[in-house]
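Let me give you the structure first, and then I'll get to my questions.
Left out: one protein chain. Kept in place: all the others.
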Amino acid sequence: MKGKVIRKSDFLIVGIAVIAALCLLYFQRAGDGHRIARVTVNSLLVEEIDLDTQTEKTVIKPDTEYDVVIVAENGEIYFESSSCRDKICVKTGHLSKKGDTAVCLPAKTVVSISGGEVDALTY
Amino acid sequence: MGINAPRSKKLLIALLVAVLAAAGIFLILTQKEYSLDFMAMDTYDSVKVSGLEAKAAAEKAREITENLDVNVLSRHSEKSLIYALNRDGKAKIPTEYSQYFNTMTGAFYESGGAFDFTLGKISDLWGIGTDNERVPEEDEIKAALDKAGADKAVFDGGTFTVPEGLSVDMGAAGKGIALDEIRKAYGSMLVRRAVVSLGGSILLYGKGDFTVGIQTPGGSGYMAVLNLKQCCVSTSGSYERYFEKDGVRYHHILDPETGYPADSGLVSVTVVSDSGTLSDILSTACFVLGLENGKALCEKFGCEAVFIDIENTVHVTDGIKDKLEITDDTYRIEESR
Partner (left out) sequence: MKKDRNFRPALCALLCAQAIALNFIESLLPEMPFLPPGAKPGFSNIITMFAAGTLGLPETLIITVTKSLFTFATRGFTAFVMSISGGLLSCLAGYFMLRHAREKIGYMGISVICALCHNLGQLCASAAMTGSSATFYYAPFLVIFGVITGVLTGVIFAAVLPALEKQKNIFK
């Protein structure tokens, strides 16, 4: 099979790729200090919202056995309703600070705002 | 191009790049972090591990917790040791778990009965967390209370015996026991650093510094941060499980003396200890005992604690005073006298 291991253009390809990655990273950073709310179902990320830049109300209905409704509005995110029995998720209230977390155990749904600087939360 | 000299030079560069890439991958592998969350012991659990065996270690934590829950400690799982104990009145305790039963019995006596693991029947009356939440009648509670009491349980090293009419409930110690078992397991695994949270009871494992947030009672974020080295942290609070009736809140931490939710002027207690079991047990005991006696109990066991009272004043034991930072100014630290 003909061909060389490495040519000039290879370095170009690698260079472009690295620059592209850095650009992606930069734009993804969303600026220092933005509160990014993440909704995960069964540990899988299903939705991500930048609470500091969103303008209109967003309603999220994750695909779970329980009718969970999550609302992100005015820079806050919260469980609006859920058909689970204890509704601790709803009782947790509005999340607005980094690290704030609300969990619906039966629906295996977790809503949390990233950037919380602690390793763990005790409660 | 393509003749021997320049060709081998190109190959050399290529090899160098490959070696660097391999080194990079190796570095990533040793730093590698693995997280997983799961449901066990009736609560939300999560593990985050760094190290060469990160994934195996994370799964081990889940395995240990689920096993302890279903096969040993749960009051409701038919396969569990405690279930058999409550049903038959006696059970043989495997030697690897006897230290925990010793600790629990010791804590019962040292706390003057504030920590009592035989209140299952009274918890059932209140039904918190089930569809039967209600305020039981006074005489119902008294009847059940008469039959309860960890002083009625006998542990002679191998066998645990309890009388009829009481039900052993490991709710206040189970998570702590799991944390201790997990820490034991990690001792022989390639784990550099790990943070395990079982319903808010935390194991911090590995070298370096950790930060643990104390959840705002009744809220979603944290109101203070503890700067700690590896240890275990547990919290008991009146805001975790409760129901409200006629404007009164009934929470899940029962006072063994009255059979009613403990009313000691506290809203939460966080205990820091090397032992997960102790941190779990003592957080419950201190909540029942209140500030003064709680502090004394912690001193007896060589543990540190943070007490938050109903007026949002925060009291800290001396050992961790300089490790606590309040981040929410609706809470004030009590000035030491």
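Each chain gets a letter, A and B, in the order it is written, and its residues are counted from 1.
The rule we apply is simple: a residue touches a chain if its C-beta (ideal position, glycine included) is under 8 Å from a C-beta of that chain, and two chains touch if they have at least 3 such contacts.
Just so you know, these numbers come straight off a predicted model, no measurement behind them.
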* Asked: Which one, A:10, A:52, A:67 or A:117, makes contact with the chain that was left out?
  -> A:10
* **In subunit A, positions touching the absent partner** => 1-7, 9-10, 12-14, 17-18, 20-22, 24-25, 28, 38, 44-48
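In the analysis below, only the chains that are shown with their structure count from here on.
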* **Rounded Å distance, subunit A centre to subunit B centre (Cα mean)** => 27
* Structure fact -> As the complex stands, subunit B meets subunit A at residues 1-2, 10-11, 13-14, 36-37, 39, 43-44, 48, 129, 131, 195, 197, 199-202, 204, 210-215, 219-222, 225, 233-235, 237, 240, 270
* What part of subunit A is in contact with subunit B in the complex they form? -> 4-6, 43, 85-86, 92-103, 105, 108, 110, 116-123
